[in-house]
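So, chain A:
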Amino acid sequence: MLEQADSTVQAPQADLTSQTSAEDFEPRIVALFCNWCTYMAADLAGTSRMRYAPNVRVVRVMCSGRIDPQFVMHAFARGADGVLIGGCHPGDCHYQEGNYKALRRFRLLRRVIESLGIERERLRLEWISASEADRLRKVADEMAADIRALGPLQLSIPAEEFRNAEGAGAEIPSPEIAGETAAKEVAVP
Partner candidate 1 sequence: MKKLAYYPGCSLSGTGRAYDESLRAVFAALGEPLEELDDWNCCGATSYMSIDKGKAYALASRNLALAEREDADLLTPCNACYLVLEKTRRHLAESAEMGGRVRHALDAVGLGYAGVVRARHPLEVLTQDIGVERLKEAVKEPLKGLKIAPYYGCQIVRPYATFDDQYHPQTMDQLLKATGAKVVEYPFKTRCCGASQTGTLPEVGLHLVYRLLNEAKARGADVLAVICSLCHFNLDVYQSKVRREYDLEPIPILYFSQILGLALGVPAKKLGIDRCVVSATPVLERRAAHAA
Partner candidate 2 sequence: MRPNIRTEADRSPEFARWITSLPGAEKIRECMHCGLCSASCPLFAYMDYSPRQLMHLGREGFRDDVLGSFTIWLCTSCYQCTVECPRQIPVTEIMYALKRRAIEEKVYTPHLPIPVLAREFRRMVTDRGRISESWLVMKLLLKTGVHRMFGMVGLGWDLVRTGRFSLRKETIRDRGDLARMLEAVGSDAEAVS
Partner candidate 3 sequence: MLRENGFGSGPTSGGKTNGAPVNGDPPIRIGVYVCHCGTNIARTVDVERVTEKAGELPGVTIARDYKYMCSDPGQELIKEDIEELGLNRIVVASCSPNLHEGTFRGATAAGGLNPFFFQMVNIREHASWVHEDRESATDKAIDLVRAAVRRVHHHKALETRRVPIKPEVLVVGGGIAGISAALTLADGGKHVYLIEREASIGGHMAQFDKTFPTLDCAACILTPKMTQVRNHPNITLMTMTEVVKVDGFVGSYEVTVKHRPRFIDVSLCVGCQQCIDACVYKRGKFEDEFDAGLSMRKPIYLPNAQAVPQVVLIDPEQCIQFSSGKCKQTCVEACDRDAIFFDQEERIETLDVGAIIMATGFQTFDARRSPHYGYGIYPNVYTALEVERLVNASGPTGGEIVLRDGEKPTAVGIVHCVGSRNQKSNPWCSKVCCMYSLKLAHLIKEKTDAEVYNFYIDMRTPGKGFEEFYQRVASEGTHLIRGKVASVYQQADGDGELLVDVEDTLAGMVRRIPVDMLVLAVGLEPRYDAEEVRRTFNITCSGDGWFMERHPKLAPVDTFTDGVYLAGCCQGPKDIPETVAQAGAAAGQALALIGRGYMELEPNTAQVIAEDCSGCKTCIPLCPYQAILHDDAENRAEINEVLCKGCGVCVAACPSGSIVQNLFEDTEIYEEIEGVLAYA
């Protein structure tokens, strides 16, 4: 597994340093959107010709409940400066309550990333319904601005530990990395 991981954490660090000058820093934001609400909102933003920050790259999943915390960790490891998760409003999930599961994972994940030295603004969960294109625009713009202000993601822990965290999966973060609080959180259903 470590061997595998070794080859994964290849160049992001180097790439980042090559473009860290504050002025031309453009954050890269990976957006994991559910198919039914937030992806539709992004489509609607398009048909409504809204303008928003071009920093967001959308990856579609069927439900926000499909989002494995490792997707997020992986995105950060590969040079994302921010990750945006978009799902249906509570009560509106196309699959009944996948979004609640996303929320639970998100809360945990946020603690994990903070303990890894990643600022909390870099990970965001937003409920955006299919009709809320304007909200999507606002969130994308805000996030791009927030992260631009933060600057490129600098991982403050040795790559080795980071890989461990990633490999362990955030559903069960290893206590020495995520800290005790996060470990306790797991116990709460």
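Everything below uses one rule, namely that a residue touches a chain if its C-beta (ideal position, glycine included) is under 8 Å from a C-beta of that chain, and two chains touch if they have at least 3 such contacts; residues count from 1.
Quick note on selection: all candidates are chains of the complex that A comes from, given by their letters.
All values reported here derive from a predicted model rather than from experimental measurement.
Which member of 1, 2 or 3 touches chain A in this complex comes down to candidate 3. On chain A, the positions that touch candidate 3 within their shared complex are 1, 4-5, 7-8, 10-12, 15, 26, 28, 30, 36-37, 40, 42-43, 45-47, 49-52, 54, 57-63, 65-71, 74-75, 78-80, 91-92, 94-98, 101, 105, 129-132, 134, 137, 166-169, 171-172.
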